[in-house]
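Encoded as structure tokens, here's the structure I'll be asking about.
A single protein chain has been removed from this complex, and every other one stays in its place.
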Amino acid sequence: MLRWGVFGLVAFVFVAPLGVLVIASGAGVWVWPSVLPQSWTGGAWWTVIASDAFVSALVASVGIAVAVTAFAFVLCWYAAFGLAHSDARGMRTIVLAVCYAPLVVPPFLPLIGTHRWLIRLGWSDSVWGVIAVTVPLVVPYVLHALLLGLDTISAQWRDVARMLGASVFAQQRTLLAMLRPSIALGCGCALIVSWSQYVVPLTIGQIVTIPVLMMPYIVGGDRALGAVYALVYTCGACALWLSADVLIRGRKRGSRA
Amino acid sequence: MKWQGSSPLLLLMGAYVCGGIGMAVLESVGAAPLIGTPRWTLDAYVHVLTAEWLVDGMWLTMRIALVSTGIAVGCAVMICMCIGHFALTRTLLLIPLAVPHLVAALLTVWIAGQSGWGARMAHALGIVDHWSDVPILTNDTFGWGIIFAYVWKEVPFIVLFWLPIVVRIREEWVRVARVHGASAWRAWWGVVWPLSWPSLAIGSGIVCVFVIGAIEVPYVLGVTHPASLSVLSFELYRGTLVERPQAIVVALCQMLMCLVVLAIVLFCIWRRGQRHAGW
Partner (left out) sequence: MKRWMYCVMIACVCTACGANPPASFDPLRAPWDEVLTEASGKTVHLAMWGGSESINAYVDRIVAPRIKQTAGVTIKRVPIDDAKDLVNKLLLEKSERKTTGTIDIVWINGENFRTAKTNGALFGPFAAQLPNVQQHVDVDAPDIAYDFGLATDGYEAPWGKAQFVFIYDQAKIPNPPKSMEQLRTWVRDNPGMFTYPAPPDFNGSAFIRQALYEVAGGHEPFLEQTMDAQQLSGRAQPLWAYLNEIEPFLWRAGKTYPENIGKLDMLYASGEVWMSMGYDPARAANLVKNNTFPKTTRTFVLDKGTLANTHYLAIPFNAPQQTAAMVAINEMLSPELQIAKFDPNNWGEDMALDATTFREQQRAALQRIHRGEATLPTDVLAKHRLPEMRGDLVPVLEEGWKNEVARK
């Protein structure tokens, strides 16, 4: 009973407000005190769906998010694998301090500097530049999820595996399978964080992504278009998370939380 | 494989953090101006650090960060205590997590604003006559609007961050405790809480630090003055070329605040480690 009560409360507080977004996306005139709009219009939806920019922005956003997550995962995987059971405590602290730093630094600070470096390297205005600057932003989440998972696995299994003659490669493969939930969590976070970047694709890459399209409408006060893009954005982020969950973790709900 | 496996990552992150911040610091002292010849100067630091608005902004930022993190942690703990394994609620919480902060801020205006949807409902139910009778919940001087928006966004984050650990501890320990006759309440506070609070502390530290650094919510829901540090630094950044170094100085102040928060969290966890070692 309690769990359903909490479920209802959570749904009401955290999900129901999005209903206002749905209403606003189709709202025409909507003056105080009407609870529902005085007139409805599908214009905003139509504008978004019919524009070429929307499709290419969607492709760019998803592509960048996936690429960023893949790069971050590979880098973090080797780092986490090395760090998890390493005796070099000092080294571990240094690596963690550097890797978690993006959480503590206001994001535009490193952007000012990295933009210069990227221009010097010839990486600005390219998708690679965007990826290179976005990867550090998602690394803390991926690394944290992986370490969290690895720390719960006893170091002894590796000794067992080694004694049984498993190669490093085989050890990693086993670990990958054991860590699926953590990997799904880390990659899900990485996908969402990179999906939501606005300044990086715009200034570093001059690449039009969904947030780049959305931002001027929201700041400019176009209620309907802002709401449509917000819904598209939210659904996109949910879809990315769920696909990470389904593809990486696999559909075995409930067996292990 | 030892820690060397982390060297590519370390290289990238080191380049990003040191290269990026280093260059920004150089710009703030006039050594790498956007245009013109380099000239070392601490003008930007003097201008910002002596300004009254900086102090006001710091107070506001601190207040918002602490209050919203506190409320969010409280709500998240209650939700975690209640839902346990219930996967449906957990999945539901993913939805607000996916909403961008800017949209969350906008939604707060649309719902909690004086002529917002909540006020319209109240009017339809006959509770208020005119929108001017509705209490001011957004763009208010204390920052309640900002706090609402952050709590709404961060509760799901903390729950999803912390819940897996709580669930694992429950699976492993609570059954034992219950067998030994502990009540559910005692099992929670006696077993689950002591084992899991460090990760809750880390989660709330992340949230607090994020709130100090993020701009969208205070930009939409704040008041013109005092403005949060993030809004101040953004406005300076978009201002004249003289103001750009000042924006960097304000951002460095934010970073400092974040480091303090982080240090406190880590200190608490470290102290617990010490105590445990003594047992």
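The first chain written gets the first letter, and so on, giving A and B; residue counts start at 1 in each chain.
The definition used in the following text is that a residue touches a chain if its C-beta (ideal position, glycine included) is under 8 Å from a C-beta of that chain, and two chains touch if they have at least 3 such contacts.
None of the values given here were measured: they were computed from a predicted structure.
K.L.:
Out of A:W30, A:F73, A:Y100 or A:W195, which residue would touch the omitted chain in the full complex?
P.N.:
A:W30
K.L.:
Out of A:S25, A:T69 or A:S124, which touches the unshown chain?
P.N.:
Considering the complete complex, A:S124 is the one touching the chain left out.
K.L.:
Where the complex has a chain not shown, which of B:Q4, B:T41, B:S115 or B:S199 is the residue touching it?
P.N.:
Reading the full complex, the residue touching the unseen chain is B:S115.
K.L.:
I need the residue numbers on subunit A that touch the omitted chain, in ascending order.
P.N.:
27-32, 39, 41, 43, 47, 51-53, 115-116, 119-126, 128, 202-203, 206, 208, 212-213, 215-225
K.L.:
Determine and list the subunit B residues touching the chain excluded from the picture.
P.N.:
Contacting residues on subunit B, toward the hidden partner: 33-35, 52-53, 109, 113-116, 131-132, 136, 139, 141, 219-220, 222-225, 235, 238-241, 244.
Everything that follows uses one rule, which is that only the chains that are shown with their structure count from here on.
K.L.:
Which residues, counting only subunit B, touch subunit A once they are in their complex?
P.N.:
Result: residues 1-6, 8-10, 12-17, 19-24, 26-27, 32, 79, 82-89, 92-100, 102-103, 106-107, 110-111, 115, 117, 119-121, 123-124, 131, 152, 155-156, 163-164, 167-168, 171, 199, 206, 209-210, 213, 230, 233-234, 237, 248, 251-252, 254-255, 258-259, 262 of subunit B touch subunit A.
K.L.:
List the residues on subunit A that touch subunit B in their complex, please.
P.N.:
Within the complex, subunit A touches subunit B at residues 2-3, 5-7, 10-11, 13-15, 17-18, 20-21, 24, 32-35, 75-76, 78-83, 86, 88, 91-92, 94-95, 98-99, 101-114, 116-117, 132-133, 135-136, 139, 143, 148, 152, 168, 181, 185, 192, 196, 211, 215, 218, 226, 230, 233-235, 237-238, 241-242, 253-254, 257.
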